[in-house]
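So the structure is just underneath, and the comments pick up after that.
Every protein chain but one is kept in place in this view of the complex.
All chains are identified by letter, namely A and B, in their written order; residue positions are counted from 1 within each chain.
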Amino acid sequence: MSETGYKPKPDNATGGLSSAGSQPAFPMRGSLFRKNLVTTLLLAPAALWLVVFLVLPFIAIAIFSVGERAPEGGYQAALTFAQYANLPARATAFWNTMVLAPIGALACLLVAYPVAYYLALRAPQRWRLILLAMIVIPFWTSLLMRTYAWMYILGGRGIPALLAYVGIEDLRLINTPGAVLLGIVYGYLPLMILPIYVSLERLDRRLLEASADLGATPLSTFLGVTLRLSLPGVMTGFSLVMILLLGEYLIPTLLGGGKVFFIGNALVDLFLQSRNWPFGSAIAITLVLVSVVVLIVANRISTRLSGARRVDLI
Amino acid sequence: MTAVPDIEFRAVTKRYGAVTAVSGIDLAIPPSAFVALLGPSGCGKTTCLRMIGGFEQPSEGQVLIRGRDMAGTPPYRRPVNMVFQQYALFPHLDVEENISYGLRQARPRLSSREISQRAGEALAMVQLAGYGRRKIHELSGGQQQRVALARALVNKPAVLLLDEPLAALDKKLRTDMQIELQNLQREIGITFVLVTHDQEEALSMSDFVCVMNGGRVVQLGQPSEIYDEPADLFVADFVGKTNLLSGKVAGLSGDLVNVALADGTVIAARKRVPLSRGEAVSVSLRPESLSLSAPGSGALKGIVRNRIFLGSTAEYAIEVQGIGSLLAKADHVIGQGNLFKPGEPVAIGFAAGAPLAFPHAKNNGTNQREDQNAEILP
């Protein structure tokens, strides 16, 4: 085979990465530093924002979590891990949440993927922006209001009232698990669609042609190329929705009738009803840790399945 | 093999809305040939290739592969494979997975032993043995190019389609790859259809060159034919360097025409189409067909404006009054070296039969698409 007169090429001479693959071409140290200084200055406001609104509250919550509930409620300084030891008291809530969050995110994904796929790969170019806007714009109004709208649509004077006209009496849609799932899918759909849309939009269409060219049927192209390469978007959307669902309390309360108790509900009750801030804080800290774990796992999966790409949340 | 062409276009037209990318092409590509589709950007080369690959359907006419009409046959059922512009390698797969991608699609399924064996052979064929587990982004441009080649060839296609495969490589690597491609084609013996806008590449690599312009095929022939006997002014101008001198037909004598150039000089030129007296024509004179000598003899007189010494040859820009600047290329023989210097007057001569006269402007689509030069990426 090698009698073709082919001369092995010195790859480095042509800028090849074969030997430099592990040490990407960094700029010189000096310029790197200068670049960092500028970057630092540019990022300072954002960093400050982060510190004031994320880090400090987190520290405050962490301090609360090792405190005690004052007799009249609230917080009283102490150094105890009793609150953490008490976490099993909300085990059901944790369990409900850990079951709901992935199921909700999955349901959301199942609806979002075809929509994102249509938008990115099938919709006529000139309609794309309009369709995208139609998906995003409702998101600008508060979730509370949109969920409230669903309360009326599913409530006795909404769909059941219409069904009563055709003789289906006393049908109850509101305050059912289905209503909660619907609310979750509806509420978080844009958050799931957008990252998937972005990753599909970024997808090099020629890869799809290359796949077809190599004999892959549309289905195996979808599975082997489209889906695989959109996984970072899928994982981003999934972890985003999942993490938000970990703290969700509004939708189960409004569309589920408050009969299903999630960690979010436990938090609301502890802060606003029984005013047990230390216990609430311990749960909040735990929730943050769980979220971090979810992100790390999602990132691992995404990295493994699609090469070097990462979940865009990190 | 019988004389059934590997690829055949029958009156193929492709329109994108108002744009006609390809209009009424008839073309037969013989088996086991290295064919170049050559033409300026936007002339419809990629469109032709994509119609062979099945990514576009002709608006009119038929595309046949080995005698079979491909209408309605999706890309994944066509016996051709393509090396895409910028390669389109799968970033999520390593080199070997990329190469075996097509083999894995085969039905009935191939055994995994066969797959890995054939992938290994393909890797070796493109000199990438040992690179199987590399990620695509860890490869250089040239290596990626070879992976793309192996990925296509491993499927043993009837025809290999290559869309500007070398455009992204630097010059040195490009020359190497040109040779490598030629060798591969000879070795495997299947038809390669190469799309390029680089006339040198087309001439140097292929057995046949199909020159396209404005969505049509203007000439199909062997490289020397295309160069020596261009079918029209566009081909003459586009393929190789040439001097175009405008003039009017002053007289006809058999196969030749006498053309009166702008400065009044009358030269005899061959013609490719019938011309009539008084018709405006352009006369093509290849730089290497011009010979320079000391003033006194020769058909034209001029002054050397510029000289580029290239070792074995020297190129001269010569100002001819009333006609303009001409490019001349003279062989340089060692020891015999009285080169002309800038400012020196020279006489310009040429062999009888070297000038070719073409009707002016008519059927000249050279610049018609200049404004649409952008490559269309699907």
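What we mean here is this: contacts are C-beta pairs under 8 Å (C-beta built on N, C-alpha and C of every residue); 3 or more make two chains touch, one makes a residue touch a chain.
As a convention for this text, contacts and distances are computed from a predicted model.
Of "Aromatic ring-hydroxylating dioxygenase subunit alpha", "RsbT antagonist protein RsbS", "Spermidine/putrescine ABC transporter substrate-binding protein" or "Indolepyruvate ferredoxin oxidoreductase beta subunit", only "Spermidine/putrescine ABC transporter substrate-binding protein" is the UniProt protein name of the chain excluded from the display. Note that the undisplayed chain, when the full complex is considered, contacts A. Although one chain is not drawn, the whole complex shows that of A:A210, A:V234 or A:A266 it is A:A266 that touches it.
By the touch criterion stated above, the residues of chain A touching the omitted chain are 56-57, 60-61, 63, 69, 71-75, 89-90, 92-93, 96, 144-145, 148-149, 151-153, 155-158, 160-162, 172, 174-175, 249-250, 253-254, 257-259, 261, 265-266, 268-269, 271-277.
Convention: only the chains that are shown with their structure count from here on.
Inter-chain centre distance (chain A to chain B, centres taken as mean C-alpha positions): 52 Å. Residues 53-55, 74-77, 80-82, 84-86, 88-92, 101-102, 105-106, 121, 124-125, 127, 131, 134-135, 137-143, 151-152, 155, 170, 172-173, 176, 179-180, 183-184, 187, 377-378 of chain B are the ones that touch chain A when the two sit in their complex. Chain A meets chain B in the complex at residues 1-2, 4-9, 11, 14-18, 21, 204-207, 209-217, 220, 224-225, 228-229, 305-308.
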